[in-house]
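All protein chains of the complex are present and in place, except for one that has been dropped.
Chain nomenclature is as follows: A, B, C, D and E, assigned in order of appearance, with residue numbering initiated at 1 for each chain independently.
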């Protein structure tokens, strides 16, 4: 479709009330899935971030990097093993996790955002003592998989105050100098809560929460967190959705106004979520 | 045309480089003509102003109000008389000019912008001693038609620094406490120059400068101010265009980067000018 | 009387404790009556305002303009009609009210204060959404006579913080973009209350509250607001005094330390009130 | 003479242009002579200082204390000896000078100003390393009589910025920790120069510079510093006047706009100088 | 002992946790005794103060000057007389006290600290109205011996905020302009309390509180203020110790974290107290 200048102006003007609503507020985006793999989607996300920053939103980008970790482990001849979706992480593995997340994925994103004329700073949970963790209690020993014990977002606030988009890799420091691998969804939720964010946005590879998981036309656009247990009993929330939705519930419970599960496969899904009434995906409030 | 959310996002992202270019810069808009009469156009202009303010542009709105003045004069049984396009302004008339411009047109615009969720402040050349003037030298005595002698934009800068859009009615104070009626195009140009504005935008009821004044398809999109004399000799610049283009030339000569004559009859013509490569109307640089 | 330099110095030194008491405090002056008509009195008031500003008082000047409105209405062939002292205000009238108050009286005062080397800014209730109003409930339909619903003095605070004396014309905006004529005494009282002013000063054409209204030697210099009902019962407060004194009571009840009714016919009555122990007129506390 | 409230107001208003002229400027007053002895004059000077501070003048008070020093020396059985008007100052004497000036005269003035509701801080040339000196070269050994080598007014600026009137006793530190007695007129001139003061005011016990030193009606109100040598040749400037006038000339040469020799025996002579057109005493410019 | 560079580095590094603990905190030191007489000890104290300031501690130095006062009184032929350790202070004496403390001892300390590259300002209780006092109630009339009625440490806070070490002589102003001699220990305790100091350090000529006052090996390093009455009953706290320990108790009761009685005869006793675990002298908490 050809967009005329008149349409352009109309769209910008329609964005007005949203810009007014979000200016000066904090939005934490958990970046992941296809949107972090496909080059066009990556460019689209970077544009979205830069635009958000320009209209006065404090954006924080939190990311994982499972595929890159697995790739590197394979290179050094190490098989990835998972228990209940969690990577079994021995000492050698956690070193690779840290290297790949904080050194490769994170800094590549920094460079990409800078190339889109954004200003970015690459941080991990070790910088400024941002995230503290302890060994996650689990039936099987998962090694250096961590559970967050403390979040201090001072370093993030300093970064946004100085005009940088903080990009956060979720490794955390333990009490005795060991490093833990932290689930990025959970870290994003905790950071959002700590910063009193207006929104937490989890980018996924699904359309959102579906009433019938086999029918994409049954998207549930809004869920009140108090209805989550019921939906879980009904089997509507199930499988891989459970931990993601738990993050949303947790964030809302800790004071984040809205938490969203959106479809990162759609270009500019973040902007669509922010700048339209109907939004995209499923919103928890 | 129906605009999809995908289009919306695309438009917003395409606006990015323009927003980055204008953020923190000053744009002075001379508001007038049809865009100040037609209710839909008025709403569109107000939206444009609010959007500009939100993305970090310091907008200054300068306005005239010829028709409203003539209307009021008629009400008190006074005929409007013009010499070379200038209103002959006796003492009673200049009182009406001041009342209508600074009290009615100006404050109505303030209210309209506030109703669009903007924050506005209505000023005239008397406030903070902003514009000083003396009697315009002319063959025939025009009364209280003034020529600017001094411009002090401190009060405008204070207003923008505090988050208000200054809306300026162009009456000015004389040395002995008399008040002068000032041409709004000229005042806008001088304010733009004084503030080191990036752009001066004159809203008119024509498409711009036409190579053949009878053919709207002959728009000249860009004019270098050094070519203006030649264009005048060729008769391309003539009639009512001369003073407007003089303002543009003057503004550019005093350091304004770009001066524009745009077609205020087109909705959102300001946004189109600011947020597209081809712009709209004629640009002087 | 010839004042020697020694007397001069003595007077300045005697003003010291008053200056110390008022520095940094807000004083709202309702300007009106003879003091706004007689040229010498006007000059005296302007000097008083500039002096107050210089010694560190945040002065806010609120004004009406009944005679000027009536004059303009007459010019357009419209009779002024009053019910219980309130002007019946149809749509055409409220336009004239706005024009005359915000465009003529207000900006003339701005110019006058600037000519006395003050720095002034002319505002009305529409600027920055300062005063919101609704139709005043009354037995007879009074048209666009408004009752204040909300006062936001941010724009006044910004003005004083930037070194300007805000001069306020009391027209206000309604919910649907209509404009209301607001009683200036009431507006002054509300602004004083909103700003936590130290003093509200109402300039009138009477000496103050008299025990015997026919004997100017019976001035009551101080009234405790709790005694007002009794004085009203005794008939000492009556007629045109009632609404003015209601304003004073209201202001004091809302936290203004002192409210004064002073005689604007005496030159420099404001200074005399501020800088002498005995003051002038009647003080409500 | 009885001063009416009307006169009071008139005086205050007439002070306006002077207040506007001096606000934010620095005035250094050398305090001495009768005005430092007579209790009524002392009170008058303190009032003047507090008033100056209140209307926004940065006042610096520099003082000597010859009589108090002589009195204390006498108490310890030590004769004061002078050579060319300079006190011969042995080690024991300089200790007394420091004690009396910095500990008694200075702090008594601080207390007196505080009791007039001013805020004062008592400093000497040792505080913050304000004044550095070396032994004054002279034919006869004068002991610890110093010549200023360096002035650093940071500590004075900090004091005024925090709202205190700095009161300065003129003892200074030498290179090896010794202390010097410094002429207060010279120190005042140097401090005024260093601070870019608008005025230096030397309070004396004479009317000013007289054309005929025996006739008080021959006061010369204004002297251009370039005319000083000629006046000296004519014998009009002679005797004890020479060093005082040298201070004035020096101050003006180093950038102080105006230097004044005023008659401290007249109550409020400082205010009269500041707040009248004709001033008082002799002005050097 | 010869200290190698390696030892040097080790010492500096061991000081780290103490520096971190004290940075930005206030420490009030009462300076007196031998440490104020012996030249080497004086130099050592000055070094300690400058170091404390450099590592970010807000140091306030409060001093007495009994021996210097007695010396000066003797010079003017006046005998010092004491009742219960308090100097009987007639009008002539209090003048000497003020001169010697605020003019000599205080300013000499300022100069000494400046010569150690510190930045100092010499204040007394009169400056900025810091200490207000009334006549101390006592059985025998002690004259101008004062009891503190009010402490306002604004002037001290301004000094430290501007980078100066405030050095305070403890004379205070009375209600009618009289001056009182104030006990320096008590003044230091009150200033420490008023400023919410972390520590009050009283420099004395004893080792601290001894279990057996004749055996220096019986030092009691830590005393809980609640145990003081018991220690007094046991006779362990007795004689000249009582008022000093009362100061410590008072300071702790008013919110000072720790109060110390240290042995000023040991070089750098302040640093040893601050920068070692075992500290020095007796700590009250």
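Operating definition for what follows: a contact is a pair of C-beta atoms (placed from the backbone, for glycine too) under 8 Å apart; a residue touches a chain by one contact, two chains touch by 3 or more.
In this text, all values refer to a predicted model and were calculated from it rather than measured experimentally.
Under the touch definition stated at the start, the shown chains contacted by the missing one in the entire complex are A, E. Note on the undisplayed chain: of the listed residues E:86, E:138, E:210 or E:272, the one touching it is E:272. Of E:117, E:224 or E:238, it is E:117 that touches the chain left out of the display.
From the set E:11, E:91 or E:222, the residue in touch with the chain omitted from the display is E:11, counting the whole complex.
When the full complex is taken into account, the listed residue touching the unshown chain is A:122, out of A:122, A:264 or A:281.
In the full complex, the hidden chain is touched by chain E at residues 1, 3-17, 19-20, 23, 44, 47-48, 50-51, 54-56, 117, 266-268, 271-272, 275-276, 278, 280.
Mapped onto chain A, contacts with the missing chain fall at residues 72, 75-76, 95, 98-104, 106-107, 110-112, 114-115, 119-124, 126-129, 155, 158, 162, 164, 171, 173, 177, 179.
Here, only the chains that are shown with their structure count from here on.
Taking only C-alpha atoms, you rotate chain B by 180 degrees to land it on chain E; that is to the nearest 5.
For the self-contact between chain C and chain D, the two sides draw on mostly identical residue numbers; the shared fraction is above half. Compared with chain A, the chain whose C-alpha mean position is the greatest distance off is D. Computed centre separation for the pair chain A/chain B is 46 angstrom, with centres defined by C-alpha atoms. Once the centre of each chain is set as its mean CA position, chain D and chain E turn out to be 35 Å apart. Shown for chain B are the residues that touch two or more other chains, of which there are none.
Chain contacts in this assembly form an open path, with each chain touching only its neighbours along a single line.
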